[in-house]
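Worksheet for the structure shown next.
The complex appears here without one of its protein chains, the remainder shown in place.
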Amino acid sequence: MIAAILSLSLLGLILGFGLGFAAKKFAVETDARVAELEALMPGTNCGQCGFPGCSGAAAALADGKASPTVCPPGGKALIQALAAKLGVSVDLSGVADEGPKIAAIEEEICIGCCRCLKDCPTDAIVGAAKQIHAVMREACTGCEACVDRCPTGAITMDPVPITLQHWVWPKPLSEGAKAWA
Amino acid sequence: MGLMEKIFALLEHGPGEHWGVHPDDRKRPAADAPLRVLPLPERLHVPLQQHIGAAARPIVLVGQKVLKGQLLAEAQGATSANIHASTSGTITAIGEITAPHPSGLPCAAITITADGEDRWIDSEPAVDPFSLAPKDTAARIAAAGVVGLGGATFPSALKLGLGLRAKIHTLILNGGECEPYLSCDDRLMRDFAAEIIDGIRIMLHATGAQKAQIGIEDNKPEAIAAMTAAARKFAEISVCPVAARYPMGSEKHLFSALTGQEVPADGRTTDLGVLVHNVGTAWAVHEALRHNRPLVERIVTLNGGAIAFPGNIRVPVGALVEDVLAYASLKEVPARLVMGGPMMGSLLPHTRVPVVKGSSGILALTAAEAAAYDPGPCIRCSSCVRACPVGLLPLEMSAHIAASDLNGAVDLGLKDCIACGCCSFVCPSHIPLVHYFNHAKGELAAQGRTQLRNDAAKRLAAARAERIERDTREKAEAAARRKAERMAQKAAEKAAAEAAAAQEAAGTAAESSEVTT
Partner (left out) sequence: MTGFVATAPLASPHAHSGGRVTWVMGKVMLALAPATLYGFWLYGWPAIHLWVITILFSLLGEAFCVRLMGRRAIPVLMDGSAALTGWLLALSLPPWAPWWLGAVGGLFATVIAKQVFGGLGQNLFNPAMVARVALLISFPVPMTQMVAALPLGSVGAPDFVQGLRITLAGMPNYDAVASASLLGHAKTELSRGIDLVQTFASANAPALSFIGARTGSLGETSALLIAAGGIALIFLRIITWHIPVAMLLGIALPALIGHAIDPARYLGAGTHLLSGAAMLGAFFIATDYVTSPNTRLGQLVFAFGCGFLTWVIRTYGGYPEGVAFAVLLMNALTPAIDRLIKPRIYGRDRKGKPMELPEEKA
């Protein structure tokens, strides 16, 4: 009895020390990951995540202060890439992916003030002073940085229309979900 | 296949073929009914994209009068196909119509209001295709808007050009028609055997292949007999009956059945010197080259328990499913309306969708035929594993997809899936396996597009940052230059002033010295 208690306690102690030692010895420097995470981010520094730019978000992710779902313009693909890099699992079914949106300028209201041009992180808005501006759909990331800058409220975020080429089969209701209903 | 592989295969399946399923074919009596012609509908809605690749660009205007066979829209880009008027009449709209696609989304289409004359456009007399260079033959096939009529609708001329470049030796004609219910190719082979054989000879000429094999499932003895009789005169064309088994009509599986080889996962049949075309495409090639008639109509099988008079019908491209069903009369409201075969065809959202070049059949299925039950839990019976003609693990793949682990499904071979439907067909739990795979493939494609977009955004952001930096640098440099210039000017002025002052001083000194001396 005593021998058993002693041996088990000893074993526990040794293994505990081993684990503690390993945790110290093989600890991953978080800084190394920040650069890798930042490389995955869109790099537009749009600020939708609430952190100072993409590098700020990457640092927060590495510290565990942000979840992989931090970046709205990145979409599901980015969430998965970040989760894989961080080694965490994310339940994507909970992510409300209401579809990508892009900015559109209402021509009647635009006064050609050029303010939005300067704030667009991808130079997706073209135009000149006193000329109506236009959004290049291919370049817009939907970061919404321009929306608040417009003095006349001419910029709206419109969902990208779903076409035959972009339509995706919805996920089938799982057997469980059907049986529960 | 190595020896070990043969032993494995023997242990696993016993001797003989083992892939696929044997669905009840239900081709008759529709296959035996004589070919009918759809009375010309009042309006035709011709979609601009009836092929794989980019949509064609319309070249007609609303209000314009067109003749049957007149070019309505021309191919745009490398992979695309011409679209022609299916009847004579007036263009009344260039707008949208619901696509024959389960999403129910619209596609661009040109609406022709028929004038009832159905008059062909005058064309120059046909030239002997064998006097043309292979490339010119292919160009004429492209001009006629011929696409693969087996279902994939890949522009045929492109495929022929691919075969010519790959120096293929054999042309395989796919007359498998393994889908249950469908008999449009069967009917075509019975009624137009000579025309198909002529089309095959033209295709041989266009590709430079030496021989052609026509693979026909052995459940179509009449078609085999007709084609054999028509091919007798030509030593280079042979008819090869193959076992009736689904999916024999899959390009890779027919190829394997006829050649005994396997197409590498990252390759095409042309890598092995073989090009596969559908028999319907051969007929369309004959029509295009011998009669200068572009692809504006096709044979469509009308079948299913809800149809009163099943059979095959010649339908102009752009006719609505509604018109076709009205002609064949429905016995009851169908539980499912399908375009194509029951195994791979797509569910139609409603009846106001047009027939397109790739529509092989319109099936109005009753509830009993569709056999839809609520899915139950997977009992791991591995029926799907045995049925899969590609050798995948559908049950594992769907479990990964259900848990949103798309990459896990890819690791199991999702990208090799041909969506043939064998797994869902046999599943005793009625799990919509193909639906899972469709979802995963679409989701992966969407993620790929998002990734591309993110990369592009990153490049743009970097370019912008660089531009801003360059601007500020240039501004700073310009400012520095101006400052330097100002400094230099100032210095020069100062120097000049000093010099003047010095001179003055010297002058006064001299003066004073003069004075003093």
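Just so it is clear, A and B label the chains in written order, and each chain counts residues from 1 on its own.
Everything that follows uses one rule, which is that a residue touches a chain if its C-beta (ideal position, glycine included) is under 8 Å from a C-beta of that chain, and two chains touch if they have at least 3 such contacts.
On a predicted model such as this, the values are computed, not experimentally measured, just so you know.
Colleague: Of B:204, B:365 or B:444, which one is in contact with the hidden chain?
Modeller: Going through B:204, B:365 or B:444 one by one, B:365 is the residue touching the chain not shown.
Colleague: Given that one chain is not shown, which residue among B:242, B:344, B:402 or B:460 touches it?
Modeller: Final answer for the missing-chain contact: B:344.
Colleague: Among B:96, B:322 or B:405, which one touches the chain that has been omitted from the display?
Modeller: Spelled out, the listed residue whose C-beta touches the missing chain is B:322.
Colleague: Touching the absent chain: which residues on subunit B qualify?
Modeller: 5, 8, 11-13, 21, 23, 102-104, 180, 252, 256, 261-267, 271-273, 322, 325-326, 329-334, 336-338, 340, 342-351, 363-365, 369-373, 376-383, 385-386, 388-393, 395-396, 413, 416, 419, 421, 424-430, 432, 434-435, 438
Colleague: Which positions on subunit A touch the chain that was left off?
Modeller: Missing-chain contacts on subunit A: residues 169-170, 172, 179-180.
As a working rule, only the chains that are shown with their structure count from here on.
Colleague: Taking the mean of the CA coordinates per chain, how far is subunit A from subunit B in Å?
Modeller: Spacing between the chain centres: roughly 34 Å.
Colleague: Which subunit B residues qualify as touching subunit A in the complex?
Modeller: 49, 99, 101, 103, 105, 107, 374-378, 401-402, 404, 407, 429, 431-432, 435-436, 438-439, 442-443, 445-451, 453-454, 456-458, 460-464, 467
Colleague: Which residues of subunit A touch subunit B in the complex?
Modeller: The contact residues of subunit A facing subunit B are 42-45, 73-78, 80, 91-93, 100, 120-124, 138-139, 141, 162-164, 166-172, 174-176, 178-179.
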